[in-house]
Every structure is written in C-alpha cells, then in structure tokens.
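We show some of the complex, not the whole, and keep each chain where it was.
Each chain gets a letter, A and B, in the order it is written, and its residues are counted from 1.
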Amino acid sequence: MLTEGLVVVHEGLGEEQQMLRRLVLKGPIAKTAKPGQFVAVQVQASSIPSYDPLLRRPLSIAEISPDRDEITLLYRIQGRGTEILARVRCGEKLSVMGPLGNGFSLPEVGELWLVAGGIGIFPLYALAQNALAHGLIVRLFWGGENALFIKNAGLAAWQALGIPIHLSTLDGILGDKGLVTEQVQGRLSQLFGQTRQTDLLGPRQISVATCGPKKMLQAVTKLCMHFAVPVQVSLEERMGCAVGACLGCVCTLIDETGTLIHRKVCQDGPVFRGEEVVWDESC
Amino acid sequence: MSPVDLSTMLAGIKLRNPVLTCSGTYGFGEEYAAYCPLEALGGITLKGITPLPRLGNSVPRLAETPAGLLNAVGLENPGLEQFIISYLPKVREMPTAVIANISGFSLEDYVQMAEAFQVNSGLAALEVNISCPNVKHGGMHFGTDPGSAEEVIAAVKAATDLPIIAKLSPNVTDIVGMARAAQRGGADALSLINTLLGMSIDIEQQRPLLANTFGGLSGPAIRPVAVRMVWQVAEAVDLPIIGMGGITTWQDAVEFFLAGATAISIGTGNFVNPQAPLEILQGIKGYCEKHGLPSVRNLVGLAHKA
C-alpha cells in the first residue's frame, strides 16, 4: 500500500549525540501492520522534486496504534538519507510504502524472550505489546554500547511494560558487563543445564525473537538451536524495490533438503527462523 | 476533442498503451500488482532468465549513487525449466502484454531458450539481453561486438516465431553500429538502454561496496545518456525503439518519445514511486491533449523535425 503519511510527531529520542529520532505517522497503515513488519519511506517531503537521495529507506514499525491510525518509527541518523529525513517537519507528508514483509509470529503459549542488540530493540517493542496483549510472558535481553545509549533508546518505555529486563553494556555500568548473548546463554543453561528444551508447545515453552547486528543474531541462533529453543531473527539488507521485484535484498537459507536457496528479506522476511539462515557472508 | 489514443504498435504487437516496465525491476509481474494494476500497463518485461538456475551474486547487490542505483544481482533466476513449469502457464492469464527477457553465456544458451518460447506460449515478444554488465564476462561479449550481436540475434530469430527485441548495452563506442547489427540479425525492435557499468567504493571498509565489485548504473543519473542513444539510433535505424533509462516522471517519458522511442519502459523509477507507471500514463495523456495530438504515436521522434 502506498500512502501519504502525515508527520504528527518528529522529535529527538534522548540526547542529541545519540542521533536517534522518533517519527509518528498518521495513516491507514496502522490498521493492518503487524509487529516485525516495516515501511519504505521517502526521506523528503513528497512535494520536493529531487532525485538525490533516490531510494526509499526501510524502517521497522516500532509501535502500532490502529485506534489512532498511527505508526511509530524509531531510527538512527546513519547517513545522507536519514539525515535528510530528520529535517522533515510536523505537518509535512511523507510517501510511505507498507506495511511490508512478514512480521514475527507469536507462539501460542509460553514465554517469549526478546533479544536485542543496539537499535535492534526498535522493532521488538510492538512485538512485546502484542505478546502481552495475547497473555504471553515476555522477557527482554538487551545489549547496548553503554548506559547512555540504552537510556536514550527507550528503556523507560520498556520498563513501563513491567516485564523482566536483562541489560548488558560493554562497560557494565548499566546491567551486566559484556554481550547480551552471555546473559541469554547463562539463563538458558540455568534452565536446561546439559539438556535441551523438551516441553515444546507446553505452557512453559520458551521461544526467542531477536533483532540486531548479524553477528549477534548468529550467536543467539546457535544458542537457541543448542537448547532446542525456537528462534525468529529479523534480518537487514540493502533494498531497491522493497516488494520482492528486484532481487536486491536476498539472504541465503538452507532448505529441508539441505540445498542453499535465496529468499528476499523484503518480501519473505525480514523475519526468518534462525535455523534456516545461512550466516556465511559469501552466500 | 476526442480522447487521446494511447494504443500503439510495437514490432507487430498491439499494445494498450506505450508504458512498459523494465526487466529485472518488476519481478514476474505480481510483486507490484498492489501498487499498479497490471491491466493498466501496456506490458511488462520479466526478470531475465538463463537456461540453468542461478543464485546470482552475493550481497550487497545494490548501492545508491547520486540520482542513480548500482545493481549487481548477477542474473539470479529459477532457470528455464522451472520458469516453464511454474510461471509460463500463468502468462496467458496476465491482463497485459508479457515480454520474456533471456540472457545467456553462449550462442547455444540463447537458442535453447528461444526455442522454448513460441507464440503459442502466450508471450507477446522475446527481449534478448545481450548486455547484462553484472555477470563477469556474462553477455558482455555479445553486447559489445557487432558481429556476435548480429549472430546471436539471427540465431534467436530463427529459433522462435515470437517478435524479437534486441536489448542493447550502452557500454559501447558506437551504439548505432550495435543497433544496425541487431537489425541485420533480424531484430523486430530495440530496447535502449541497459545499465552503464559502474562501481562504488566503501571508503570506511576500503573495498568495493558491491560484492561483485562492478554493477550496472540505472536511474535518473543515466537519462541523458539514454536519451542521446535513443536519438542517435532513431536517426540511423528504422526499427521501433523501447526507450528506457531513468524514466521516473511523465516529463522524462515524453523526452524519450520526442527522441524517437515508440514505447517507454520504467525500471528503477518503480522503486522510487511504485505508482510511476500510472502517473506517467496520465501525464502522457495530458501532454498530448495540451499539444492537440490525437495519438501518442504522433509524439514519436517529434524533436527530430525541429
């Protein structure tokens, strides 16, 4: 769906040096969007006839308010596109394609662990809200560079959800010192020791949804597979069309027969089952 | 004033209107259906296929450049057999003209694919990509040497009863020479242009941005080169031309008609605006009305007469 999203909120998220922004768009997308889906946004107000930057920017849907017809996008100013996007003012309209791709699927029962690295936290918020609404137990593991980043990137909003939160920072000033994967590993071994998860689909089943740097997604997937914990990963790739037409954004999966296949992050993803993803860069 | 006649003839194919979409940018037709109804289009050109399945290049496959896009998909496609089984049957149901696009790495490749596609397949035409610059050596040779171009077009022409559209590479010294070669080979129409060979470097990683090092440059940045080539070929060769290269607005499209294109095709422009084909169609109509032209066919080559 192609719509003109009215900018109703566009503000800094936390302190300026974090270069984070919160953008709320009013439009019909909110009615159909699911957690884990994304939109492709034109970074300049539709009224500006400029071809540079040329392409839309893919941004995850961080919050969905169907009642108010609003979706929230959280983004970091990364390069030219987001830099220009950051200048768009309230009241202006942005051309938005979406909702795009397949989001996360909720487990019927049990505990949903969210594992986030850095700004990988953004798409997980909508998922947490959704999971809680469906009566699931939600637990967050979030690793970030330092306390400042985590506070600025929305910690308060997460705390407001009243769920258990396990933080990791490189300096250890907030949460544990180290990588988020270490905390996940610790808790998994605590639960299963040398064994693997057995009561699949049982009320205490644990499943994981994760988003962040590729290396982290790979590590989390390895852990989960080791303990037989189902894991969904949200991938990123450079996009052209964002609808599956250009084959620009493929990732490599391995199918049941063990053959390597390509899938489109934009259309078949961005969320995939961790065990099917081939992490080798050269694929 | 009676409504503008948008229909046109291209290589014996009657088209509802002269707005097509480019191979490799429009998948196999369905992907954009939610944004642009197929029945509104004059036709679509399918992703290039090869005899054998190809996984294509590694990622990154795309890099944005000023007003342009570099791509190095590497001709990923299901291969001829899969295509015939799972896609070709659908072609008849498509509410628009469907043009298949074939690529190969040997004369035999092209012939094998041409034989597989005949009029009874429901396809409107066969676009022969002799110019995909993404795959190392791939196609390039055919696309830059007039002799081989003529040879491959002639072989394809002999192998199918479908109209043949030769898609030319802009990475040549003499585009007119290539067009003449395609004509000698028996091409019924020409597609101009494919992408310009380019590259960009990630200065932080200090290595090429695309996994394939080189990529094909498309988008508004190349439009002046595309218009120039359409103009030159239109002056020298008597074949209908499908103009493409950076078309994003109706003004861009009109530029190609005036330069001598019989139809135009939209590629990267769909990424910018998935409704570009619709808006362009409207714009062309409005332009013809404003200038009192009964048919879009009256636009073709008009600027040469100035």
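One rule holds for everything that comes next: a contact is a pair of C-beta atoms (placed from the backbone, for glycine too) under 8 Å apart; a residue touches a chain by one contact, two chains touch by 3 or more.
Predicted model, so just to flag it, every value in this text is computed and none were measured.
S.K.: Since only one instance of every chain type is displayed, give the whole complex's chain counts in label form.
M.R.: Assembly composition recorded in this structure file: A x2, B x2.
Rule of thumb we're sticking to: only the chains that are shown with their structure count from here on.
S.K.: Can you give the whole-Å distance between the Cα centres of chain A and chain B?
M.R.: The computed centroid separation for chain A versus chain B comes out at 36 Å.
S.K.: Applying the document's contact rule, which stretches of chain B touch chain A when the two form their complex?
M.R.: Against chain A, chain B makes touches at 24-27, 31-32, 34-35, 47, 55-56, 58-64, 66-69, 71, 73, 76, 219-221, 248, 268, 270-275.
S.K.: Given the complex with chain B, which residues does chain A contribute to the contact?
M.R.: The touching residues are 1-2, 42, 51-56, 81, 95, 97, 237-252, 260, 262, 267, 281-283.
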